[in-house]
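One chain of protein is taken out of this complex; the other chains stay put.
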Amino acid sequence: MEKRELTCINCPMGCRITVTMEGDDIIAVEGNTCKRGFVYACNEVKSPVRTVTTTIKVTGGVVDRVSCKTKEPVPKNKIFEVMDAINKASCKAPVAIGDVLIEDCAGTGIPVVATKAVSPA
Amino acid sequence: MKADIVIVGGGPAGLAAAISAAKEDINLNILILERDSELGGILNQCIHNGFGLHTFNEELTGPEYAARFEDQLDGLGIHYMLDTMVLDVASSVVTAVNSKEGVFTVECGAVVLCMGCRERPRGALNIPGLRPAGVFTAGTAQRLVNIEGFMPGKEVVILGSGDIGLIMARRMTLEGARVKAVCELMPYSGGLKRNIVQCLDDFDIPLLLSHTVIDIKGKERVTSVVIAEVDERSKPVPGTEQEITCDTLLLSCGLIPENELSRSAGVKINPATNGPVVNESFETSIPGVFACGNVLHVHDLVDYVSEESGRAGRSAARFVKANKAEEGPVINIKNGNGVRYTVPSFVRVNELDGDLVIRFRSGNVYKDNYISVLFDGETKLHRRKPIITPGEMEQVILKKDDLTAAPSEILIEITEV
Partner (left out) sequence: MDNSFDVIIIGAGVTGCAIARELSRFDCSVLVIEKDEDVCCGTSKANSGIVHAGYDAKPGTLKAKMNIRGNEMMTSLCEDLDIPFKRIGSLVVCTDAAQRSGIDDLYARGITNEVPDMRILEADELREIEPNISDDAVCALYAPTAGVICPFRLNIALAECAAQNGVEFKFDTKVTNVIRDGDGWAVEASDITYNARAVINAAGCHADDIHNLVSDKKLHITPRRGDYMLLDRSLEGFVKHVIFPQPTKMGKGILVTPTVHGNTIVGPTAVDVESKDEAPVTAEGLVKVQEGSAKNVKGLPLKQVITGFSGLRAHEDGGEFILEEAEGCPGFFDCVGIESPGLTACPAIGEYMASLLSEKLSLKQKDTWNGICKDVVKPFELPSAEREKLIRNNPEYGRIICRCETITEGEIIDAIRRPLGAKSLDGVKRRTRAGMGRCQGGFCSPRVMDILSRELGVPLDSITKSGGDSKILTGRTKDEG
């Protein structure tokens, strides 16, 4: 049995939730004060994911960095691999919002898309 | 130059105000004056996501959220001028400067103030120590990293756990810096729980509540800061000092509405918000001058800015057409126990175009309390809230029909039972 401590992010209460796990199975969720907390805790212990938002190099544009994000959330433990891949990549102006800049970022199967437009220089 | 409505500032508030004014009457000549070289204001540097859940039902980044509004301007025939700084505002004339026109005036029927806010700088915080390079407000650092593509430092301490500070803790970490601690003077954080978990906990960055920076060292560049615990009166507790080696101190210690133009125009300012006193139509004490967004009161959600600014823009459009308000009853909104301020401050019932949304902030953290609304002393609404914090704006919505009876005063308070 393993106990995992979480802080719920759904509201300013920030309930401290304790999830008791047996292998991959959730045995108990304690400390939440509402249903949303229960759902959050279950998802967060099983497969925590985060959207990574950052910038990527751009060449031939009016600026040389453009903001971007993973189109879907990526597994939390992949955040730094995703950052590495984005840091090594670059794209060419013009860029439009939603343009796919990396097809499959760091083997997550998730693309990185631009979140801002860049006109050519 | 002439315009029906001049919008001072092309950030989220100005964009929403312009768009809703144009939608109210497509024939109005609407002009946005923006001091930066692009529209969108602070959203351009807020490249993180979490914007638009209320407005678009999806999570957008700042630039994406801004683009949703900017994309509507051309279709609505809204004009804008960039790199244009407004120098003076009066009810029917706005003076501005840019490199093409020089100093010029725009005669107008209404003005909407959307200047946003600025960060409280180091000097205003009375932090002792030397004055080396390496001390930045979190927003300046955000611009340097996200827009300019430069790192302001490698080893970072952050003072203040406002959302920008938290967001920058993650951002600096993702870009390879080491964030050693986030110190918060108060015993609670002013930031969203989500940001504390996803910006600090995810990266094992310690959040030190009831702590402050008591010394900055380094003659040329920051070499360390000394932090200490504070007591209930926010005074450092002797013996709790710790020196943290770092090259950078980021400050996220509050935002101040930028009301210098409003003040010189003679607009009445609410000392609790540092923003104009407004009525239900977001009209200031000067008829025809409206205010919305962070210049009015500092928001935590841009969605609320857009919604309020929409109302302000619509009101401005109606003002231009009617040019006077109907006579009618006025209801004052009073701050009761625990309520620091409300927006609006008073309501002209006849001018309401729908339900009345009253937004407010508490002065403290309240657990398991009630938000009560009293009409002339009689309880009209009594709603339990598991938690109320100064960091999250609260709202109550009152039906227009309930207001036609026109109480002379609405009191909003936080009560235990």
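Lettered A and B in written order, each chain numbered from 1.
Rule of thumb we're sticking to: contacts are C-beta pairs under 8 Å (C-beta built on N, C-alpha and C of every residue); 3 or more make two chains touch, one makes a residue touch a chain.
This is a predicted model, so every value here is computed, not measured.
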Original post:
Among B:His54, B:Arg131, B:Arg383 or B:Lys400, which one is in touch with the chain left out?
Top reply: B:Arg131
Subject >> Which residue of B:Arg118, B:Lys321 or B:Lys334 touches the chain not shown here >> reply: B:Arg118
Original post:
Which of B:Gly149, B:Gly254 or B:Pro386 sits in contact with the chain that's absent?
Top reply: B:Gly149
Original post:
Looking at B:Lys2, B:His54, B:Arg221 or B:Lys367, which residue reaches the missing chain?
Top reply: B:Arg221
**OP:** Out of A:Arg65, A:Lys78 or A:Lys116, point to the residue that touches the absent chain in the complete complex.
**Re:** A:Arg65
Original post:
Since one chain has been left out of the picture, which residues of subunit B touch it in the full complex?
Top reply: 35, 83, 85, 87, 97-103, 118-119, 121-124, 126-134, 137, 139-140, 143-145, 147-154, 175, 214-216, 219-221, 236, 247, 260, 263
**OP:** Spell out the interface residues on subunit A facing the chain that's missing from view.
**Re:** 55-57, 65, 84, 86-89
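Please note the rule applied: only the chains that are shown with their structure count from here on.
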**OP:** For subunit A and subunit B, let me know how many angstrom lie between their CA-based centres, rounded off.
**Re:** 26
Subject >> Residue ranges of subunit B in contact with subunit A within the complex >> reply: 44, 47-49, 59-61, 63-64, 67, 145-149, 171, 174-175, 192-194, 196-198, 201-202, 386-387, 389, 391-392
**OP:** State the interface residues of subunit A toward subunit B in the complex, per the touch definition above.
**Re:** 6-14, 33-34, 50-55, 63-65, 67, 69, 76, 79, 83, 97, 115-117
